[in-house]
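For reference, the structure discussed in these notes is given below.
Complex shown without one protein chain; remaining protein chains in place.
Letters are used for the chains, namely A and B, taken in the order the chains are written, and counting of residues starts over at 1 for each.
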Amino acid sequence: MTSVTTAPAPRDDVVEDTGARRHALTVAGLCFLAGVAAILLFGLTATSDQVSTLLMNPRGVDTIPDVELPTQIAAFVLGFGAIALGVRALQVVDPKITVFFGGALGLFALALVIWAARDGTGAFYGLIAGSVQRATPIALGAIAGLLCERTGVINIAIEGMMLAAAFGAAITASATGSLWIGLLCGILTGALFGAIHAVISIRYEVDQIVGGTFINIFALGLTSYLTVRVLVEYSHLNQPGTFRPFEIPLLVEIPFLGPLLFSQNVFGFVMFGLVAFLAWALFNTRWGLRVRSVGEHPRAADTVGISVHFIRYRNVILGGMVAGIGGAWFTLGSAGRFDQNMTNGKGFIALAAMIFGRWHPVGALIAALIFGFSEQLNDYLALLDTPIPSEFLLMAPYVVTIVVVAGLVGRPRVPAANGQVYRSGG
Amino acid sequence: MTAPPAEAPAAPPPDVDDPLAGAPHERQPGVAGALREVALGLIGPLLAILTALIVGALIIVFTDPTTLEAWGSFFSAPGTALADSWDLIATSYRALFDSSLGSQRALARTLVQSTPLILVGLSVALAFKAGMFNIGGAGQLIVGAMAAAWIGITFDLPQVVHLPLALVAGVIGGAVWGGIVGFLKARTGAHEVITSIMLNFVALRLLDYALSTDTFRRPGRSDPISPEMPASVRLPEPIDSFRVHLGFLLALLVAWGAWWLLQRTTIGFRMRAVGANPHAARYAGMGVAATTVLSMGIAGGLAGLGGTTILLGSTPRLTGGFFASVGFDAIALALLGRASPIGVVGAGLLFGALQAGSTGMQAQTSTPIDIIFVIQALIILFVAAPAIVRTVWRVKETRLGAGQRFSAGWGAQ
Partner (left out) sequence: MRVELRGITKRFPGVVANEDVNLVVEPGQVHALLGENGAGKSTLMNVLFGLYRQTEGEVLLDGVPTSFSSPADAIDAGIGMVHQHFMLVPVFTVAENVMLGVEPTSAPGVLDRDAARRRVLELSARHGLDVDPDAMVEDLPVGVQQRVEILKALYREADCLILDEPTAVLTPSEIDDMLGIIRRLADEGRSVIFISHKLREVRAIADTITILRRGRVVDTTTPDESDEQELATAMVGRDVQLVVDRSAASPTDVVLQVSDLRVRDERDQLAVADVSFDVRAGEIVAIAGVQGNGQSELVSAIVGLRRPTAGRVELDGADVTGANPARMVELGVAHVPEDRQRDGLISSFPVSDNLVLNLTGRSPYSRGIRMDRRAIRENAERLVQDFDIRTSSIDAAVGTLSGGNQQKVIVGREMSHTERLLVLSQPTRGLDVGSIQYIHHRIVEARDQGLAVLLNSSELDEVLALADRVIVMYRGGVIGEVSGDEATRDSVGMLMAGARA
């Protein structure tokens, strides 16, 4: 063999316009924006003698002292913290710098929370606990979505699946008088709708977005129809009651986190359990490896003897079941009755959380907590008479999701085969 | 030609393929051929509608308490159960028909109902042609209606100026909302389904907010409802005894315009090319990004106009959630009309009739209006999955054509 030369080395005196650099600039810019906004909106509008008090305990408990902060200084510190994150983002040109933006946004939110409580008392524990509450159905829906999408089946029908399950759970729990049977029926309803989605997208190869649209409209139409037709007349079929919270002994004694995480009803525990289990199982079990292979490269999975369709059917039905738990939360975990269209877009927020969380269970949970927080912030601010129209806070999850899918802060990596019909050989 | 490359039969279908192009290019010559073509093309949608109505009937029967009781004693009195069921279906669908087409008044209601459906349906259809799934009709029509309402409330002008101005504002409002989706897709590759779902909710919140401000809220009231639009922006009803406003005529005109744009102009050619194969369009120097923004802008404008015709026609007040459901109905009817302007007009008339009729049906038989949405959902399913209809009716494959694909997965960019 003759000598093999190495690749022609590029000259290093050429300035290039690369994507990574633009990305870093965007992230840094957004961090600066958050920091400057915190300083201008909160730091400069507070006076130096104002003090914010944050309550750190649930009602009737005082394991840790409440926090008192000088409003103005806190806002300045948090604002400059966000700016510092922006500076740091410019120094490390790395695809993962998106977390810097998340951090800056978090600091901004904290500044808002402290500022709103100036010369007053903010229910900080209540804010966080309420966020966890509101995050529960969102996280469950997001998990339902990612179970489907990790195998390459798009699921925009989380809303419809949850709504149908909420109805099914309410009516059976009322009829049998057992919340557990109601929950079971909610799960089965979810499984049924999951199976419908699976059959129309896998067996009939219907465009998965069209199929999802069908399920959403169908579930809304059917539950509304049945509500008017049945529940109005037989109102005893719409009194399921709700699951009571229970505590896990010892763990609940942990300050702040104890009551937050270990005193909940069954839905909260199931949600955290599922997130933890799936975060492990997707990456460390045979099931997870096969699921991900089918979502990324179904033909590769097929050629090593894995049945693509079986894996997809199974996961879409599993996803439906998880959506069923999420749906039952509305009737059995929260409201104690069924109302028309009571999911009211939560399924779409769950879809957003799945995307924002990059198809990872922990990411989905974090996203759900953020979205839950932006909803709960309304109540918190309303108690403090803060003049921010609630509509804009309620918009936040949607706007944040648009920012994320637009790749302004790093494009999420989608399962490669998502939405594609798979046919094995003839 | 010898055997195709061996990979071909197993390869998955191309992501984006113009689902509606096959037929027109191999048209048989002559009027007879064309008629035959039309007739064959109608079989699929008609069977889908029929199947959906039958399933709807089953749902009506098996959720009606009295009829259910009759079925409970089916073995002792089978005749009663069957007769009761038939009665129920017959009176329900009869009432549906009577209150949609049974009288001149009913017909007028149907035409008025179908006006926004046609316009928003055209929006979805046009986006389909350009390769995008516009699930954002709801948001676009809300923003369009808000813009028109603002013109209507704020200004005091003679009708010749005020009405056109309000209509244009509606179009612009919707076009901006749709244009954002197109811009995000063109510029960053963000999937239009996700962004437009999100923008739907943003629009709803924006409307809630607007209705809480003094600009839009009715003076002296605290509930979220705007004052009635002044007469100078209302769509006139040219025939005294036939209460159909000009919006319907406008919708038909716009449908013709959409057809002309798509089939006869370079802009339409570009839109269809981008929809059928964005790679080839890019290679051919078509400015895929600009075409995408333009397509979604036009689509949004059509939806905005649809919302505006509701506001300036049948329901002259903005309220919370203002007719957002029309955005979803539009998806169903665009599918049913196979994304062609003439098909959308036909499907829009059908859906208009269903919706106009459902009110009468609820009044006369206590069958809730919501059954219409169930039927619409089923129509989506049966149109999108002709295989199901084929199985039910045992029709040969070629008659109905293959299923349609309208969008690529999140990942495909």
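To be clear about the criterion, a contact is a pair of C-beta atoms (placed from the backbone, for glycine too) under 8 Å apart; a residue touches a chain by one contact, two chains touch by 3 or more.
No experiment lies behind these values; they were computed from the predicted model shown.
K.L.:
Which residue from A:72, A:155, A:224 or A:293 sits in contact with the chain not drawn here?
P.N.:
Answer from the full complex: A:293 touches the omitted chain.
K.L.:
Based on the whole complex, identify which of A:301, A:349, A:364 or A:421 touches the chain you can't see.
P.N.:
Considering all chains, including the one not shown, the answer is A:301.
K.L.:
Where does chain A touch the missing chain, residue by residue?
P.N.:
Residues touching the hidden chain, for chain A, are 1-11, 14-20, 284-287, 289-290, 292-293, 296-297, 299-307, 413, 416, 424-426.
K.L.:
What is the set of chain B residues that contact the non-displayed chain in the whole complex?
P.N.:
1-7, 9-10, 14, 17-18, 21-22, 25-27, 264-267, 269-270, 272-273, 276-277, 279-287
By definition in this document, only the chains that are shown with their structure count from here on.
K.L.:
Counting only Cα atoms for the centres, state how far chain A is from chain B in Å.
P.N.:
30
K.L.:
Would you tell me which residues of chain B are touching chain A in their complex?
P.N.:
Residue list for chain B touching chain A: 9-10, 12-13, 15, 59, 63-65, 133, 135, 184, 187-191, 193-195, 197-199, 201-202, 205-206, 208-209, 212, 328, 331-332, 335, 367-368, 370-378, 380-381, 384-385, 387-388, 403-412.
K.L.:
Chain B touches which residues of chain A in the complex?
P.N.:
Touching chain B from chain A are residues 149, 152, 154, 156, 200, 204-211, 213-218, 220-222, 224-226, 228-230, 233, 345, 348, 351-352, 355, 389, 391-392, 394-395, 398-399, 401-402, 405-408, 411, 414-426.
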